[in-house]
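A protein chain is absent from this complex, but the other protein chains hold their places.
The letters A, B and C name the chains in turn, as written, and every chain counts its residues from 1.
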Amino acid sequence: MLKIAIIGYGYWGPNLLRNFSLVDGCEVAAVVDRREERLRAVKRLYPAVDVYTSAEEVMKDPSIDALVVATPVFSHYPLASEALSKGKHVLIEKPMTTSSADATELIELAQKKGRVLMVDHTFLYTGAVKKIKDIVDMGVIGRLQYFDSVRINLGLFNPEVNVVWDLAPHDISILLHINNEMPESVIATGISHTHNSIENIAYITLNYQSNLIAHFHCSWSSPVKIRKILIGGTNKMIMFDDVEPTEKLRVYDTSYKVSPVSDEDKYNILVDYRLGDIFLPRVSQEEALSGVAKDFISAISKGTEPVSNWKNGLGVVKVLEAAQKSIKSRGREVKI
Amino acid sequence: MLKIAIIGYGYWGPNLLRNFSLVDGCEVAAVVDRREERLRAVKRLYPAVDVYTSAEEVMKDPSIDALVVATPVFSHYPLASEALSKGKHVLIEKPMTTSSADATELIELAQKKGRVLMVDHTFLYTGAVKKIKDIVDMGVIGRLQYFDSVRINLGLFNPEVNVVWDLAPHDISILLHINNEMPESVIATGISHTHNSIENIAYITLNYQSNLIAHFHCSWSSPVKIRKILIGGTNKMIMFDDVEPTEKLRVYDTSYKVSPVSDEDKYNILVDYRLGDIFLPRVSQEEALSGVAKDFISAISKGTEPVSNWKNGLGVVKVLEAAQKSIKSRGREVKI
Amino acid sequence: MLKIAIIGYGYWGPNLLRNFSLVDGCEVAAVVDRREERLRAVKRLYPAVDVYTSAEEVMKDPSIDALVVATPVFSHYPLASEALSKGKHVLIEKPMTTSSADATELIELAQKKGRVLMVDHTFLYTGAVKKIKDIVDMGVIGRLQYFDSVRINLGLFNPEVNVVWDLAPHDISILLHINNEMPESVIATGISHTHNSIENIAYITLNYQSNLIAHFHCSWSSPVKIRKILIGGTNKMIMFDDVEPTEKLRVYDTSYKVSPVSDEDKYNILVDYRLGDIFLPRVSQEEALSGVAKDFISAISKGTEPVSNWKNGLGVVKVLEAAQKSIKSRGREVKI
Partner (left out) sequence: MLKIAIIGYGYWGPNLLRNFSLVDGCEVAAVVDRREERLRAVKRLYPAVDVYTSAEEVMKDPSIDALVVATPVFSHYPLASEALSKGKHVLIEKPMTTSSADATELIELAQKKGRVLMVDHTFLYTGAVKKIKDIVDMGVIGRLQYFDSVRINLGLFNPEVNVVWDLAPHDISILLHINNEMPESVIATGISHTHNSIENIAYITLNYQSNLIAHFHCSWSSPVKIRKILIGGTNKMIMFDDVEPTEKLRVYDTSYKVSPVSDEDKYNILVDYRLGDIFLPRVSQEEALSGVAKDFISAISKGTEPVSNWKNGLGVVKVLEAAQKSIKSRGREVKI
């Protein structure tokens, strides 16, 4: 029976606790949070779980096999680093770290120590993303041509990181998951409407050596909630609308073929459009976080490769880092 | 009775002919197109209109008071220039010209000759945009904070100009119309999935000295048709969804106020969100092009200032030009 | 070359004239309407067409092969009857007549005279209904269990017939077309909010000997326009949403199987629900009325059986008649 400790019991904490409690082969032994009232909430629902206001106890407790780090992002690196050093497996909330240097260090440490290091990009375990991955892998949509994501709503303004670090990790991790290719460069723009210079609106373009373009629109300032990804392939196109309660996925049998323009009539280009049927596959409604928990436990106990692995986690941080740099230098292209 | 000649009878030609035919105080005297079958189509519906395969005749005919230039964009400048030189008033289809230098020259010529020079940014005459302008002018939404436009659909690939010159003029003209302020610089990215290097997807950010950001997403490669503009003010927000048949406009009584973060608890920023009622004003269904035609005739005969004036037309060309330059230099910031 | 005369040039007239003008093998020789200004409108667009203020001329002109009767419904019977007597083929606008007795008489006359008698249930020629018919005929949805139609919007109040005769013919003709079975009885309710006792809201249930139920909700008093038909089969279900510009049809791979309740636990019924994928077939965008015109001409010149034949037309009138009777007797069941 693997013993797990959860560090940080904020917004996501109760979900982590509930899901890990239900996974076979592990038990949640401890929860750490410096806010006493959060710990009392744990005790009320799970009287058997130990609670602490600091991570010290669980770090030095050799019976704790693995840590789930669910604290604000700036503390991911020190906590994960200490845990790995002490031979514990680590699952980190997204985004992995505040820099790719930190992420790389953690990865090397995990490899040296032979421990599992995984990032909780929960979206990769949703029915919708699993179905998209299947469709893309089967070659249904053809070669990827564009990936366009809009993730906007009102609030919650985050005081520590800008809207890019808050919202884009979801979409970047999905892109890296379905298309295993790092972008060549990033060009990003944004604005802060607050006094703290933390951007609340941002636009990010990823350039690729292949014929792909990716774009992310993130905002905390929209009166409507939009969570929409358009994926264009040479054969078909996919729309993932996460606001829809059940009809999240649409596969459009739509494409266009462009032929060289004839010499005689340069006013007409030969584009063959195809607007065909639309298919809405039913997607699993199983809770994604349950998949994360099982995948982490399986990686530890059976040595399986987790879906949301450190490569994806590191890739996401590299893109975020470049996007941040590009915004701060007014849209300068930042190589990755 | 003002006599009008229409140069170019393509996609938009029948609409121009029909609308100008119905305006009091003017008559369409001639239509020019080099395609004989297009001229036959004119004759069938309007037997009294003269038709020509070249503009020569109407240029030298002193009884023609005004020209409507509805040819491909590269010929706007020479045709308008000749017409103005010959003392004719000119209405040019959007975008005005292929360069701001050309546009400036036309404007100076029009001023020297004392003739009306107007650009057909039809959208400015739609019920929806007129209502938005009213709402913004009355101060209802407060100071403008963002303007986000998505104009995407499948095709039609244009062989002469990229998706920016094809689709963005609509949205840029709307932005300049409701907010009389030129951006400081433009950062744009895009991709061409065709052999002719003409971009079919583009993303454009406009930076302002004020606290405003504007962004345009244009695409000929989307399986769904989206025509959506989000306008964020300090007090309220507007969504203009042009795909909706009747409910095109939504005014959200939504805003957020950000207060300085307290020193003690840096984990919490003080943001006061307000999610209020939504108001869908009924907008006029009158045909916008009818408004364009009347405005042009009124400008000629009564000396009124047209809504879609050359300032707006020039501003649009400047932004397009800068966007084009930025895309071709991989997102470099281009000052305006 | 068949010569056609159109009697009645109201709302639908220009569409009939335009579509019949484009069908090979026929020409529109005359248009009749008692309103002079309507006839001038015909002359402007089609100078070669003869126009009359009364049907007398075309009735006695032996060169006129066929009549399209597009007058208010009460004059359908006398006009069609006279035309058939004179050996002309007849296409009647929906609904066929104001009573099934009249319809039956016309049918017998047409058979005696060996002439084509067809009803313009345009909807049967739309891409969407043709696709539904194909899907049902191929057995995809299984046995029909329910047909639920909602056709509501604001106005136009009709001064001659109630909302049932105005709106329900569309949906009843679709039902009879895809399921060749007359209902056993009709139960209908409704209300008139006007002084003339003409119902503006009505609800109609059709009972069948088979396990089918059909229901129609018609209204001129709704602030929203809804045009939605739900068709439930034992295997799949279809939704036809005619307000959608392109995505009119949805085939749900959804069904339920009900097993006999177990004796022990009468609190649970064994229902096996299946919520599967959704398929949106692309439907033809061809103008339906063009199909009507071609079908009529083909029936005359080649003897083919038209899709919108008199059986469908008569069936619709029988249901309307029974519905009317039921409403007026406060929902009494009216046998058909």
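Methods note: contacts are C-beta pairs under 8 Å (C-beta built on N, C-alpha and C of every residue); 3 or more make two chains touch, one makes a residue touch a chain.
Everything numeric here is computed off the predicted structure, so don't read it as measured data.
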{"item": "Candidate in contact with the missing chain, chosen from C:L22, C:A101, C:V224 or C:V243", "value": "C:V224"}
{"item": "Option touching the unshown chain, where C:Y203, C:F296 or C:W310 are the choices", "value": "C:Y203"}
{"item": "Hidden partner chain, touching residue among C:L22, C:L45 or C:L275", "value": "C:L275"}
{"item": "Among C:P47, C:G155 or C:G303, the residue in touch with the chain that has been omitted", "value": "C:G155"}
{"item": "Of C:L109, C:V140, C:M182 or C:I213, the residue in touch with the unshown chain", "value": "C:I213"}
{"item": "Footprint left on chain B by the chain that the document does not show", "value": "246-247, 253, 275-282"}
{"item": "Interface with the unshown chain - residue positions in chain C", "value": "72, 145-146, 148, 150, 154-160, 185, 187, 189-191, 193-196, 201, 203, 205, 207, 211-213, 215, 217, 219, 221-224, 230, 232, 237, 239, 252, 254, 256, 258, 260-261, 266-269, 271, 273, 275, 330-333"}
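The working rule: only the chains that are shown with their structure count from here on.
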{"item": "Inter-chain centre distance, chain A versus chain B - centres from mean C-alpha coordinates, in Å", "value": "38"}
{"item": "Centre-to-centre distance between chain C and chain B (centres being mean Cα positions), rounded to whole Å", "value": "43"}
{"item": "Chain C residues counted as touching two or more neighbouring chains", "value": "none"}
